[in-house]
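Below is one structure, written out as structure tokens; the observations come after it.
Only one protein chain is missing from this complex, and each of the others stays in its spot.
Think of it as A and B in the order they're written, each chain with its own count starting at 1.
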Amino acid sequence: MPTINEKLTEEIRTQAKALLANGTVAAVIGYSRGSLPMTVKPTVVRTAEDCGKLVWNSFCVLNLANYLPEVLKSVEPPRGPRDPKPEGPLAKVAVLATGCWSRNIVVQTQEHQVDPERVVVMGVASRGMVSRRKVEEQFAGREILTVEELDHDLVVKGADFEEKINRWSLVRDNCQTCTHPDPVLVDVRIGEPASERKNPNPFQQVDEIEGKSSEERWAWFTSEFSTCIRCYACRNACPLCYCPTCFVDDAKPQWVGKSLDAVDTGLFHLLRAYHCAGRCTDCGACESVCPMGINMRMLTKKLNKDVLNLYGVEAGMQPGSPLPLTTYATNDPQKFIVTEAKAVKEGV
Amino acid sequence: MKVFRLSQTELDSMVQGWSQNRRVYRPAAGRQQSAQADCAPGWERVAGSSPLTVATGPSKTSVKTFLFPQPETMQTYTLKSSDPDKGLLKEPEKTTGKQIIVGLRPCDARSVKLNNLPFREDPFYQASLARTVMVGFTCNTMCATCFCDQMGGSPMGTEGLDIAISQVDGTMIAEVLTPAGEELIADLSLTPAEDSDINALAERRKDCPQADSAKLDALKSRDLNKLYGAPVWQALGESCINCGACTFNCPTCYCFDVQDEVVRGQGRRIRYWDSCMFPLYSLHTTGHNPRGQKMQRTRNRFMHKLKYFPDRYGPFSCVGCGRCVQDCPVNIDIREVIHDLLAVE
Partner (left out) sequence: MISYLPYPVRINEIKVETEDGNLKTFKLVFENEAQRKAWKHVPGQFAMLSLAGQGEIPIGIASSPTEEGHLLFTVNRAGKVTTALHQMHTGERMGVRGPLGNGFPIDTDMKGKNIVIIAGGFAVTTLRATLIYLMEHRQDYGKITFIYGARTPGMLLYQDELQEWAKRDDVDLHITVDREAPGWDGLVGFVPTIAGQVAPSPGNSVALICGPPIMIKFTMPPLEKIGWTDDQVYLSLENRMKCGEGVCCHCNVGPTLVCKDGPVFTRTQVKKLPVEY
């Protein structure tokens, strides 16, 4: 009896093969098997024969929308920066997308990074991706040699141990609190659709931090980001971070210092989070790829909460609608400018 | 060379003794809650008497942080107009006093030697090296991601260490390898190892995976341009997200950038880790970028480790610690890259 993931993998291969074979798309962005337990490799497949490489499992933590603009460019005929756009329709690219990734494709479309006409979304309902870190923490100090995935459990084996653990207990925090597991865009459906999940408070972790005193919050912030090595994996794994020159890299003017000084590191994380406000879909890629295990996702999650409360918007949920923070409306909330203390004094 | 027998208590009190008047660092246990001000992420300063145990495999971050700190002050200066020395760059105050690194693995110790090839004339690296004493733990177990033996090292290797501590059949044996190591134990009364201990250690060393670089050394004689043009780079470059997780946690990546920092008229010129994965690394002021594409940058990192560095200095710039394999967000595995490159005719 094949597992859910084995069935999905088979379906992905079949559909990808068909899309490439009949010329609908020139490339498919998916995942291939990783060389270590709990890893997969984002892979671009360009021929029907290569589709056998594609896999699907609970460790697909990187957001494939991140690759979309570049792969779209790679299937265009080569041209110089000043050459005109070639005439006629350009080749299409298929991409696997769960709920959050598909919302990122919506955001990319709203921000004119991606031409939706050229994207074939292979929609997969997410069952929640497993956090490799959570699994490793369960076996602290012991090396995990294989992880076998069953439908509802993981079987984790080492040289001298074997344990079966409930899968959901190891699912990433962002997936556990996610309410939109099903893709908002689907051109080719993989597996069964999923219904919206009920979650009375997706922002519980944020509320907990907000509930602390300012000293405690500062202590949390300084401690959380103190181990950052400035490798920028969080930024580079993020489909929202596509600036040709990131503010941290700018030399003229230099906004942020380059050392591991706590002020510079903190500034990088805060500014990056603010750049993602109103655009972040809480896909969790930043947190999943951090080699130092920093929970920088808490910052974007806090901003997601604010954007939802101020504008009633969740990024990427309404394809046709404008982005909340790049569009001006006269009835925009002003609470973020007028501080509460000021508002009370001035009776706003 | 002196060889001693150590109990866990003796080891702990020895390390604690060092920490009384010297800076002693060890790999942080588990997910570090907070980096200390004088210490790099992934390491903690030994204070108090907690027992010294080190998890299997290499530490989370590499030892290079102590030899090639992030950042290193190269010069200081003032920009205050009232000061006659305005704009005059001066040597920074020298950091003195020994630092003792405890619990590093043979792979990291070897990386210090390898980095010493490009840094052999570098005053800052040499100064750090001179004040660093390395007390390493050899490995009884190789992790699935370890491949030190293939890169010319060994899990029981002592190259680069001042004191090597091995566990052999439940006995802890310390080999004091250098004068700097001898200085550390000068005032201690330790139990000399029995001949049987020494024999057992030699036996273990003989049985463990040996440095066997014959297979990979074949790579060194491959034609540079053929490796450069190998088809493997395209797919790798497509997967790579060009972050610095591999380079920053790599013990043998040693590129640096230089920047000035000024706070209230007082300035310093620092060097700090850079990564050839970043587009800015090779960007000209004109806007031209010789490695403007992601694939070119991914290729450069591997070519540097496996071809350019050996062409220049002899050995590969890789000790097989496997950190990059562990930490790569997209599972780019240098062992697979080597495998694919060996297939290039």
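Criterion: a contact is a pair of C-beta atoms (placed from the backbone, for glycine too) under 8 Å apart; a residue touches a chain by one contact, two chains touch by 3 or more.
The structure presented is a predicted model; accordingly, all values stated were derived computationally and were not measured.
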{"item": "Contact with the hidden chain (one of B:Gln16, B:Gln234 or B:Ser282)", "value": "B:Ser282"}
{"item": "Contact set of subunit B toward the excluded chain (per top definition)", "value": "74-75, 77, 79, 86-91, 118-119, 121-124, 126, 224-225, 228, 254-260, 262, 267, 269, 271, 274, 276, 281-286, 290-291, 296, 300, 303-304, 307-309, 311-312"}
{"item": "Where the missing chain touches subunit A, by residue", "value": "251-252, 254"}
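In this text, only the chains that are shown with their structure count from here on.
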{"item": "Centroid spacing, where centroids are CA-atom means, of subunit A and subunit B in whole angstrom", "value": "32"}
{"item": "Subunit B - residues contacting subunit A, complex", "value": "30-35, 40-42, 55-57, 60-61, 70-71, 141, 143-145, 235, 238-239, 241-245, 247-249, 257, 259, 261, 270, 272-273, 275, 278-280, 294, 325-327, 329-333, 335-336"}
{"item": "Contact footprint of subunit B on subunit A as seen in their complex", "value": "34-36, 39-44, 62, 66-67, 70-71, 74, 137, 140-143, 145, 222-223, 226-233, 235-237, 245, 249, 254, 257-260, 288-289, 291-293"}
